[in-house]
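Left out: one protein chain. Kept in place: all the others.
As written, the chain order gives the labels A, B and C, with residue 1 at the start of each chain.
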Amino acid sequence: MIRPASPSTVHDNPFMKPMEWVSLALLAAVIFLVLPLCLDAFRLNLAGKYLSYAFVALGLVICWGFGGILSLGQGVFFGLGGYCMAMYLKLEASSVENTKIQSTPGIPDFMDWNQITALPWFWKPFASLPFTLIAVIVVPALFAFVVGTAMFRRRVGGTYFAIITQAIAAILTILIVGQQGYTGGINGITDLRTLNGWDIRTDSAHNILYFVNGALLVACILFAQYVKRSKLGRILVAMRDKEDRVRFSGYSVAGFKTFAFCLAAVFAAIGGAMFTLQVGFMSPSFVGIVPSIEMVIYAAVGGRLSLFGAVWGTLLVNWAKTTFSESFPELWLFGLGGLFILVVLAFPNGLAGIYRTYVEPRLTRRAKAPESAPTALPHAAE
Amino acid sequence: MFGDYSLTDLSSIFVMQGFAGLILFSVYTLMALGLAIIFGQMGVINMAHGEFMILGAYVTYLCSGFFQTHLPALFPAYFFVAMALAFVASGALGMLVEWALIRHLYKRPLDTLLATWGLSLILQQTYRTVFGAREVGVELPSWLIGSVQVTDSIEIPINGMFVMAITTLITLGVALLMYRSRFGAQVRAVVQNRPMAGAVGIDTEKVDRLTFGLGCGIAGIAGSAFTMVGSTGPTSGQLYIVDTFLIVVFGGAASLLGTIASAFSISQTQSTLEFFLSGSTAKVITLLAVVGILMLRPQGLFTLKVRR
Amino acid sequence: MNAALLPSHPIGADPAEKDFLLAVEALTVSFDGFKAVNDVSFYVDPNEIRVIIGPNGAGKTTVLDLICGRTKASSGSITYKGQELTKLSESAIVQAGVGRKFQTPSIYDDLTVFENLEISYPRGRSVLGALTFKRDAAVRDRIEEVAGMIFLKDHLAERAEFLSHGQKQWLEIGMLLIQDPELLMLDEPVAGMSVGERIKTAELLNRIIVGRSVLVIEHDMKFVEDIAHRVTVLHQGKVLSEGSMERVKNDPKVIEVYLGH
Partner (left out) sequence: MAEDQGNGLPSALRRRLLMGLAGLPAMALMPRTSFAAAPATAAVNTTGLAVTDTEVTVGVLHSLTGTMAISETGAQQAEKLAISQINDAGGVLGRKIKIVQEDGASDWPTFAEKAKKLLVNDHCAAVMGCWTSASRKAVLPVFEQYNGLLYYPTFYEGLEQSKNVFYTGQEATQQILASLDWIHKEKGAKTFFFIGSDYIWPRTSNKIARKHVENVLKGTVVGEEYFPLGHTQFNSVINKLKLKKPDVIFTDVVGGSNVAFYKQLKAAGIDLSKQLLLTISVTEDEIDGIGGDNIAGAYSCMKYFQSLKNPNNEKFVAAFHKMWGDKTVIGDVTQAAYLGPFLWKMAVEKAGSFDVDKVVAASPGLEFKEAPEGYVRIDPNHHLWSKTRVAKALPNGQFEVVYESPELIKPDPFPKGYQ
């Protein structure tokens, strides 16, 4: 092009910067090579479970980090995705053959215990795998759309939004626990066995699911990256900064916020579905307030502005949780609580922030050093 | 459902149900007052509010033990000492927390949420380490137990009336302090315009610390009062947090009157629904109604329309 | 009569109506009984620079807020090119062609100058549009062109928070320019600027007003005299006087409440 060289780099909007490609490669290497090679089947399944939380953290980066919308109800979407998947798996596990000791064979065991004699209408479509896969995405997205539209239209933001989403998480938990005939109650939907005939409880199935999970996570990261570098991503950041300005640049702020919220919800739901597949059950204890806030801390530890950070943060916090609670169960809450405070006070941008302030400058200095040498020469010659 | 009952039965139930609603109202108000100050006035999302309440409850528990063994003669009056100490303990811890944590975060309200959540986990584990994982039973002086027989069939629980009295006193105290005293004026000045308040000679840091301490102290009193009606355990505080925030938000965060009105409407709704429906259903309907109304009227019940 | 061409227009009876770009009529807003704007009417022609002056608290900023939809009117109407604005959302008003600059510079600190301007580029304003928005040559050229006009061509890659106060004001004006509004509303565009910056800004404004109307709030009388075609004086929420700067300056009512002291 005729444009001078330096401004054109300003205008370039590459899909990912070189360092981001390196981060992606590193993450992919860890997920697809290091972990599977270093961990036994049991630990790998654990890692898979953690990675399913990473979807939620990823969504939070978009909606909270970029958009400034803190949702304390991501557990709701994680749960919705997980429950959709669990309903399908449960129906498959409740074949007439498997449940012949029940008074009504062919329906999930907990329904039978609750004197439900026919499958409720909203369970019926979940006999179909395609429907289920669509529902995993669509149900949480719709719910997020309704909640988001209602609230963002009326400019509910910041703390109010956080508190209302938290209340929604509380309501949904009470509902799921209370409507045990339809939901399995506090025990959740347990004893899930096969996915379209494929036994998901075996080690090999866990392995395959782990890789599927990893691949989906990378796909979600790439999509999130696409959103981030699109104009929409910049509008989200702009909105977090000066909502009114965005409005007076001709954008419907509510629409963009709703989009971010829905996207976060869909990511969380995918995570929930993968969680159900890998862990083999779903219960209301992932829907409530406590897990929802814990999921926020994954994103915060990783760095609320960093897509990769979210994944690392999730892995780190969960690894710490497992290790600590194995060796020092009494100390674990101190550790977790301290982590919250430390991250907020000292490292508001989490791991990614630490990386950016301490590690990246050195790396780039080293990388730039050989490059700058030749350009320095002509100057010296002048 | 009323067909089988006599008129006197019904009317006394009506009266008692009215009182049940009022007691719930008092409990909610007491829970929310401290938070209304901290969240409403200062904008700090204090997720550890429940833990500050439970600190007050534990202080009451310790007091009851102390009076039983060392000052049995004064046991009937220990509750007042306990409440004062609960206020001091929670308030002092609150000021410490403000100094160590909150003051760095005034510009990042959402981050106060995370930090105080971390704090709540630490406090919970501390309680567990110190007092054990089990709930502790707080011995009450005998005059607080039982009920007043108003008529043959109307009985009003004494501790309920006691909670109502405490709530009234504290609400009045807080209202006077916030709207009639120099301190209250300073608090509002700092809230509205920090640099300006600093410029006219208000020690904003001190005001912040005292305000936060006050809110936590009131939480401590609430916790102390709740030993009469609720449980005292390391995680009991978490039970209150959602309700408390909803009450404050529903009332319109910046308004004390709004908090009271909101506590009133929520408690009456819940208490009435609980009577006619099952407990769980009543709770869900109440929460849904609150969330629904908040979606329609996000500024809460009582917020003045202001120029932006 | 041309009015016949506007059959549905409510105040088509006014023969000059068709010519107004903006017609504010009987506009009133009250905050808890206090009427910040009380029965205000004025009309802005195409290509006119109108300056609103008035003492503090006269309701100037509120009028702009009302026009751009930030505050909802209690009663009265605002017609822009025959379209009633009081019922539209803020973003719809912007899309209709009304741009607004705020009193304090309102730009996105976390984004670069380039990105600040890009966000204001009037394309891809829907969610899907923004997602699929391409930074093509037209966009780049337009941004560079505007950056040149607002003296920020060398700062495109800089994060906006590092700009000087004056540069931030210009950036915001640039963000409006790139929207290409027909009605540009500026709230104290030279407040807090150095003399040099002020001169540059006046020059900038004079260049960009071509082909659009501008509604300015300003206290700097020198600046007002330089740019204003007509002046509206607000006082306590009401229109006190209106006309050329010369006429307003000599209006005894205005002298009494505003220029007098």
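By definition in this document, a contact is a pair of C-beta atoms (placed from the backbone, for glycine too) under 8 Å apart; a residue touches a chain by one contact, two chains touch by 3 or more.
None of the values given here were measured: they were computed from a predicted structure.
Counting contacts over the entire complex, the absent chain touches A, B. Note on the undisplayed chain: of the listed residues A:P108, A:P140 or A:G188, the one touching it is A:G188. For the chain left out of this panel, the touching residue among A:S103, A:S204 or A:T357 is A:S103.
Although one chain is not displayed, subunit A still touches it through residues 40-42, 45-46, 49, 101, 103, 109-110, 113-115, 174, 177-178, 180, 185-188, 190-193, 201, 279-281, 283, 285-286, 322, 325-326, 329-330, 332-333.
Subunit B residues in contact with the hidden partner, per the touch definition given at the top, are 5, 9-10, 13, 16-17, 19-20, 23-24, 27, 125, 128, 132-140, 145-147, 149, 153, 155, 157-160, 226, 228-236, 238-239, 270-271, 274-275, 278-280, 282-283.
By our rule, only the chains that are shown with their structure count from here on.
Averaged C-alpha coordinates put the centre of subunit B at 48 Å from the centre of subunit C.
Here the spacing of subunit A and subunit B, counted between their Cα centres, is 34 Å.
Of all residues in subunit C, those that touch two or more other chains are 70. By the touch rule above, subunit A contacts subunit C in their complex via residues 3, 7, 9-11, 13, 227, 230-232, 234-235, 237-238, 240-242, 244-253, 255-256, 259.
Taken in their complex, subunit A has these residues touching subunit B: 64, 70, 72, 147, 150-151, 154-156, 158-160, 162-164, 166-168, 170-171, 174-175, 178, 289-290, 293, 296-297, 300, 330-331, 333-334, 336-341, 343-345, 348.
The part of subunit B that touches subunit A in the complex is made up of residues 39, 43, 45, 47, 101, 104-105, 108-111, 113-115, 117-122, 124-125, 128-129, 238, 241-242, 245-246, 249, 253, 280-281, 283-284, 287-288, 290-291, 294-298.
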